[in-house]
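Following this message is one structure expressed as structure tokens.
The complex appears here minus one protein chain, its other protein chains still in place.
Our next item is chain A:
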Amino acid sequence: MTGGFAFRGVVRTAAAVLAIAALLALGSLLPQSTPLSVSPFVVTLAGKYLAYAMLALAVDLVWGFVGILTLGHAAFFALGGYAMGMYLVREIGARGVYGNPDLPDFMVFLSWKALPWYWWGSDHFVVAAVLVLAVPGALAALFGWLAFRSRVGGVYLSIITQALTYALMLAFFQNGLGFGGNNGLTDFKDVLGFDLHRPGTRAALLMISALVLAGAMLATRALVGGRFGRLLIAVRDAESRTRFLGYRPDQVKLLVWVVSALIAAVGGALYVLQVGIINPGEFAPANSIESVIWVAVGGRGTLSGAVIGAVLVNLGKTLFTAWLPELWLYGLGALFIATTLFLPQGLMGLGRHLVRRRAEVTPEITRPAGDAA
């Protein structure tokens, strides 16, 4: 049992994501007195969960299918978020505290006279959208090229990914870097002229998140389901064998690594649009580790499990932190340990197990030996 091809439920999960998002989005537009009404707060929360689900999907793609245990994927998520945040900050224009039409508040506060060159064009949404993909993609490409070419793998690679996100966090805490220091980017007003605080905009953003997530799920499924996916499993399980067959596993890993970073980056952009703030805390190593836990809880190597795990664990976090905030980290740790010990296949494995128990009473007899899938 490897979980390699246990992703047939992806279409169903994607459909469920869309249906639930649609219910919440529509509900938020109903008058508050009606029974199906949903508060805007819930819509924003759901949007945040879906953004996290993108990050989880990205982690599952590299961890579940190529065996790269990344402990720094939140770096790509946060970079995508910052790229979108730059545009949103520029959209504020003269409505900021200092009323400067050309400079974001934090730059005025630092008595900067002009925008740094890397902020040029950030007032255009299209430029921001390109940066959301280009910056994390380029970083992932450079990092992956160096790491995979040198055949760095296993726990060493995990440690380097942690170092990467930690270094970025320290850099983004610097005021001089030009991204708002420890306050980050916030106080956004609107996107493409739509007021970010209006329920209609929020409902639309939730639906867009759901559509993007569903699209990413289907795209990753296509990626891992075909012939390329077979090669991924081969690289994951017997990398050196693929070399002697004439493949270059470093190229394979690099390709998937960059695709995964792009998915995480889009998740970060959606996150910022809905949560309304991005700061260096998003680079914190703990965030990346949490995203691995979501995938483990949901079921590694299943795609659906990543999405389900991200949503459920974050839902749990929301509820738990409202009740017993100081106990949440213990709860999360216990959840991870329990999953590792009792549910190595995560919730998806549990689900499959229950379905199978119902379907066949004596699997040992009905299934021919050696065909244990």
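Please note the rule applied: a residue touches a chain if its C-beta (ideal position, glycine included) is under 8 Å from a C-beta of that chain, and two chains touch if they have at least 3 such contacts; residues count from 1.
To be clear about the criterion, contacts and distances are computed from a predicted model.
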item	value
Listed names "Geranylgeranyl reductase", "Urea ABC transporter ATP-binding protein UrtD", "Aspartate carbamoyltransferase" or "Histidine--tRNA ligase", with the criterion being the UniProt name of the chain not displayed	"Urea ABC transporter ATP-binding protein UrtD"
Which of A:Arg12, A:Arg95, A:His124 or A:Arg248 contacts the chain that the document leaves out	A:Arg248
Contact footprint on chain A, counting only the chain that is left out	2, 4, 223, 226-228, 230-231, 233-234, 236-238, 240-248, 251-252, 255, 370-373
